[in-house]
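A single protein chain has been omitted; all remaining protein chains appear in their positions.
Note that the chains are named A and B in the order they appear, and that numbering of residues resets to 1 at the start of each chain.
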Amino acid sequence: MTDHSDTTESTEPGRRDFLGMVTTAGVAAGACACAVPFVQSLAPQDSASAHLPVDVDISKLAPGQQMTAVWQGKPVFILRRTPEDLKQLQDAALVADLRDPDSSVLQQPSYAKNWHRSFVPEYGVYVGVCTHLGCVPVYEATTGGDNKGRYNCPCHGSKFDLAGRVRKGVPAPYNLPVPPHVLVSPTQLRLGESPKGESFDFSSIVQI
Amino acid sequence: MKTPENTGDHSANTPPATGLAGWIDQRLPVISAFRAEYVDFRLPRNLNWLWNFGAILTVVLVLMLATGIFLAMNYTATDAGAFLSVEAIDRQLSGGWLLRAMHMTGANLFLAALYIHLFRGLYYGSYKAPREILWLTGLILLVMVMATAFAGYMLPWGQMSYWGADVITKAVGAVPVIGGALEHIMTGSDHLGDVFLHRFFVLHFLMAFLVVAVVGLHVTAVHISGSNNPLGIEPKTKKDTLTFHPYYTTKDLVGLIIFALIFTALMFFWPNLLAEPANYAPADPMHTPADIEPEWYFLPFYGLLQSVPSKFGGLLAAAGSIVVLFFLPWLDRSPIRSARFRPLCRVGLLGLVVAFVLLAVAGKHHAEGVWMIVARLAGLYYFGYFLVLLPLAARMEKTRPLPSSIAAAEGDA
Partner (left out) sequence: MMKTTRLLALAAAAFLSAPLTTLAAVPEPLVPPHQKWDFDGPFGQFDQKALQRGFMVYDRICSTCHGMKALTYNDLSGIGMSEQAILDLAHSKMIAGPPDVSGQPTSRPGRPDDHFRSPFPSDEAAAAMMGGVAPPDQSRLAVIQPHGADWLYAFLTGYKMPPPADAPVVPGKFYNDWVDGHLIGMPPPLMNGMIQYPDGTPATVEQQARDVTSFLVWAADPHRTARHRTGLWVVLYLIGLLVLAIAWKKKTWKRVKSQ
């Protein structure tokens, strides 16, 4: 008994402990499997109801006013434009100062790919999330003079016109997105649904 | 266990780490410290299965922290929201029912493993010099884990949570002079509601992490004094010891897997063995459930609490049963550690286990008739063992002869 057990550890030179490796691998696999419920619980819990259409009563919206509705958890600006507003939107000087005056970037349904970026000219409907870093722009109504109505972003000064089109030389890269919308009656606007015969997958837009 | 091997320079038997590991190790010797404490560390060669519970407790603690953090991400600590948030974890959160089941089973088995761990210490005299501090940190852990488990049990805010809180805050109110103030501070307002729940949520969370810190002290202490062993004699030569790896790593692994099997069986097949169904009904301050009793791991103390006719007396008895353990290293003056060589102590300890179980059974019943007598006898025995039997045994007991060394006892002299 002079050769103590503990010193015999080195009697198997070169031969790796295969059994030990298999067992360790088995333990490691089990530990990884334990992570499954943890990871599962982190899955985003998106509300299915958020995808249902939202009806907005616009009967109390006066010309030149703007209101904010909530659709899919996002603020949606609903703007009732005056005839002057509409004239301004087609003003050459303004158009020359826009990054994407023709809405060529996919930020709206096809039925809003027009000079007023909406279904009917009178009502503008825009997701009120700045395409720069996501702040909510502030509406500034037309008050006469050369103070043209527009949206100003409080965070880094991006400017959009009354059709949600982004000005040149500001940090925001794209026009404000237009959600699918339809006027179901003269006083009721439905967000999240397209007019008959049209369809639009909002998640296909370039960027919010 | 300051054997020559353990105090010595470990680099003697392990080559120094090279490459990136070596670079780090020269600057912050974590790798060599890990090797020294968990690879080359030498333990008595005769440790039995009861020595697995340290590793088991460590693993369960990690599981508790991990599942706890994920539960906390989905839990609401308000009177109105708590119950439904736990329901939502169980029902709507994907994987949530598994997380919750692990946390619940883990809490129960954590306490079970703690009791076994503590009994091991009692039986083999691990509380004696030079391991007094080790013993004390262990007891602090026991108290902290009990507090954590109690606070956790409040969180689902079911009937048992609510009425458990009610009983305990009222019991605290029985402390003379300051009781009323204490009770009011504990409830946090004039009723058990938002403030109470929020405080206990923070307490639960905080305590659990403080447990980790105290575990650090506990483990440091064990690595300084070295492990005790079933013979209760210190290793003398290298022949008496084995390295942690691969000997005790492989043995711990077997113990852990067996423990995991028990865990799995309870969690997947018999979940209601441990859970109290009444806690699936939301807290209702207007209606007390028929049989309110604490979780099984508090039953022995509840038995003691009930066995004394005065409220404060009961509180003292229950608290005293743990306090007395803190004095154990100085109550038991016998130089022999292991109960193997102490016939009287061995029988006495068996009696202690019986008394503890009887107290638990009594705690399950209303304090009347036979159960009252059983609880009182068992309670008397419990305190008698520590305060009378052990001090006397140190003087009177005829102990059996100790072997000359661990190796000799193993037939390897």
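Keep this in mind: contacts are C-beta pairs under 8 Å (C-beta built on N, C-alpha and C of every residue); 3 or more make two chains touch, one makes a residue touch a chain.
A quick note: this is a predicted structure, and the numbers were derived from the prediction, not measured.
Engineer: Of the chains that are displayed, which are in contact with the missing one across the whole complex?
Structural biologist: Among the chains that are shown, those touched by the missing chain are A, B.
Engineer: Of B:Met267, B:Ala355, B:Ala393 or B:Ala409, which residue touches the hidden chain?
Structural biologist: With B:Met267, B:Ala355, B:Ala393 or B:Ala409 as choices, the missing chain is touched by B:Met267.
Engineer: Which candidate, B:Leu122, B:Leu136 or B:Ala367, sits in contact with the chain we can't see?
Structural biologist: Only one of B:Leu122, B:Leu136 or B:Ala367 touches the chain omitted from view, namely B:Ala367.
Engineer: Can you work out which residue in B:Tyr247, B:Phe341 or B:Tyr382 touches the chain that's missing from view?
Structural biologist: Of the candidates B:Tyr247, B:Phe341 or B:Tyr382, B:Tyr247 is in touch with the missing chain.
Engineer: I need the residue numbers on chain A that touch the omitted chain, in ascending order.
Structural biologist: Residues 1, 3, 5-6, 8-9, 17, 19-20, 22-23, 26-27, 30, 33, 47-49, 52 of chain A touch the chain absent from view.
Engineer: In the whole complex, what residues of chain B lie against the chain that is missing from view?
Structural biologist: 45, 84, 87-88, 90-92, 97-98, 101, 242, 246-247, 250-251, 253-254, 257-258, 260-261, 264-265, 267-272, 277-278, 280-281, 309, 367-370, 372-373, 376-377, 380, 412
Convention: only the chains that are shown with their structure count from here on.
Engineer: Measuring centre to centre with CA averages, how many angstrom lie between chain A and chain B?
Structural biologist: Inter-chain centre distance comes to 51 Å.
Engineer: Would you pull the chain A residues touching chain B in the complex into a rising list?
Structural biologist: 1, 4-6, 17, 20, 23, 27, 36-41, 43, 45
Engineer: Which of the residues in chain B come into contact with chain A in the complex?
Structural biologist: Where chain B meets chain A, its residues are 66-67, 70, 73-74, 92-96, 98-99, 102, 238-239, 241-243, 246, 250, 253, 412-413.
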